[in-house]
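Let me begin by presenting the structure, written as structure tokens, before commenting on it.
Excluded from the complex is one protein chain; the other protein chains are retained at their positions.
Presenting chain A:
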Amino acid sequence: MEAQEAAGRGPGANETEQAAAVTPDAGAASTGTGASATRQGAAVSGPGASEQAALTGTGVSPGAGYGPAHVLVGDIPEPDKEARHDGDAAAERARAERALDEVAADLEARGARAGGEAEEVLGAQAMMARDPGLSGEVGALVDQGVAAARAVFEAFGKYRDLLAAAGGYLGERVADLDDIRDRTIALLTGLPMPGVPATADRPFVLIAKDLAPADTALLSKEVVAAFVTEQGGPTSHTAILARAMGVPAVVGCAGATSVASGTPVLVDGAAGTVRLSPSDDEVAQARQADEARRAVLSAATGPGRTADGHAVPLLANIGGPRDLESALANGAEGVGLYRTEFLFLDRETAPTGEEQEAAYRPVFEAFPEGRVVVRTLDAGADKPLAFLPPPEEEPNPALGERGVRMFRRYPEIMAVQLGALARAAAGTSAKVQVMAPMVATVEEAEWFATACRTAGLDSPGIMIEVPSAALRAADLIRAVDFFSIGTNDLTQYALAADRQVSAVAGLQDPWHPAVLDLIALAATAATAESKGCGVCGEAAADPVLACVLVGMGVTSLSMGAPALPWVRAALGRHTLDQCRAAAAAARTATSAAAAKAAARAELPGLAALAL
């Protein structure tokens, strides 16, 4: 009966501006274009933004999140050159000492919690904050009347210059020094602390202009209640990360960073609303709705299939062994996209074959008899690697040497990766498949398939991300075993809308009929050859779109693990014929919004899921 209760809140409530309404619209990936644009248009602007009770943006990861705001600031501004204290030098010196001491103690405490190498690094940073030479400089400046914050800035400046001039290892310590300086100045001037805390007494709502992978590497659900960013769209780093973590998120939320740190904030990651200082009632209501939603979801279990029993394997997108737990907990039947970039990013040299093998084997072993689809290194464009430099400056990296193109330039990197995959696969019962990203031509597909088979990997596939590959899918499928459609890039290339440019984020919508047509072409071509065609982009994580994909002939769906229960529930409430009708209706539409509306009209079971 939870289902009906949930239905009572009704679909479409998310179209309104009701801040407190938690309408679980897991169509997170597709809430873009029209609806979000108007919400953004209505969003608060002007200087009084922080006094407003609510802000709005695009909801990209459903659920309710509540906690104190933690506003991530960029650079701490340089304290005014002329800043003086009020004459009590002793008190000002003590204030500076306390601030330095607090920064050092915080670094030590974080080090102790992290342990290992991080403890050593943070301990060394703490030593810098406690440096007697530095504190002497600060004291001398304060005695001359300079305000503590300015004195700290200048004292650090002297050492900063010395280290920067030395270069090498010392030059790299400049960033550490700047971090300590900024933290100390933040304390002295009452500015919010830079950086994201890795731990918290209670989860906070992380608010930022935008988030970089470096900001979020150490975050967990225990620390972050929700994400809110001013920039970004449904496929931004924040959105993908939030869905992978199962944390609510709102992006494209104008005025968010003017919220004062510490303000209690209630985030609705489906409706895209950010409520400031909500009443206890509102928070309780949102939590209740969240629980009801979870109850509906947990009722859906087992392998993915339609109401009439058509099997659609539901797989997980993972970025490394650490994502396995969530994949298994959400009932993944295998892995549909194992991104191997994590092995390569942020390092000076390529990982060895042994190192790679050790990262692949636990994933294969986690799914005995199951499918694990590994994507070979997808470097270039937004994922540059130090040891794989592009041959020349690329004005449009997304159209440059990336994916399989980069792989062909560095055959030794490919040989090591394919060899490691073959060795790791040898000892397991998992059905290991390997696919190349960014394939555009038959020739590339054949080249990759041959390379895989030579390495002992007998099920090569390619990703369909480039429109040329979708248009000529019937030719490409003959060269390989399977397709996997990467809808994020396919949308970017079909609509000529760079994923990194937020001004064109509205075009980055996989519901666009042109994108649906390309997907249908690929799925039809694969079906004709009795081969599989999966989808592993964010589109598969949208339960409504997932039904449409199945209706177009897609044979498996792979997504961030937290979306699996949603998609499982949506598929289980519709027959294959209903999915086909929804697909046909969507493809007759002339806009993304109309396609979505047309599909929904053919999928009556969504109401029971409050989608």
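Things worth noting here:
Heads up, the rule we're going with is that contacts are C-beta pairs under 8 Å (C-beta built on N, C-alpha and C of every residue); 3 or more make two chains touch, one makes a residue touch a chain; residues count from 1.
One rule holds in what follows: contacts and distances are computed from a predicted model.
UniProt lists the omitted chain of the complex under the protein name "Phosphocarrier protein HPr" (options: "Phosphocarrier protein HPr", "Serine/threonine-protein kinase RsbT", "Extracellular solute-binding protein" or "ABC transporter permease").
Touch with the chain that is not drawn comes from one residue among A:Ala90, A:Ala124 or A:Leu399, which is A:Ala124. Which of A:Ala91, A:Ala105, A:Ala140 or A:Leu170 touches the hidden chain is settled by the complete complex: it is A:Leu170. Interface note for the absent chain: among A:Pro132, A:Gly190, A:Gly309 or A:Pro395, the touching residue is A:Pro132.
Although one chain is hidden here, its contacts on chain A can still be listed: residues 120, 123-124, 127-128, 131-134, 159, 162-163, 166, 169-170, 173, 177.
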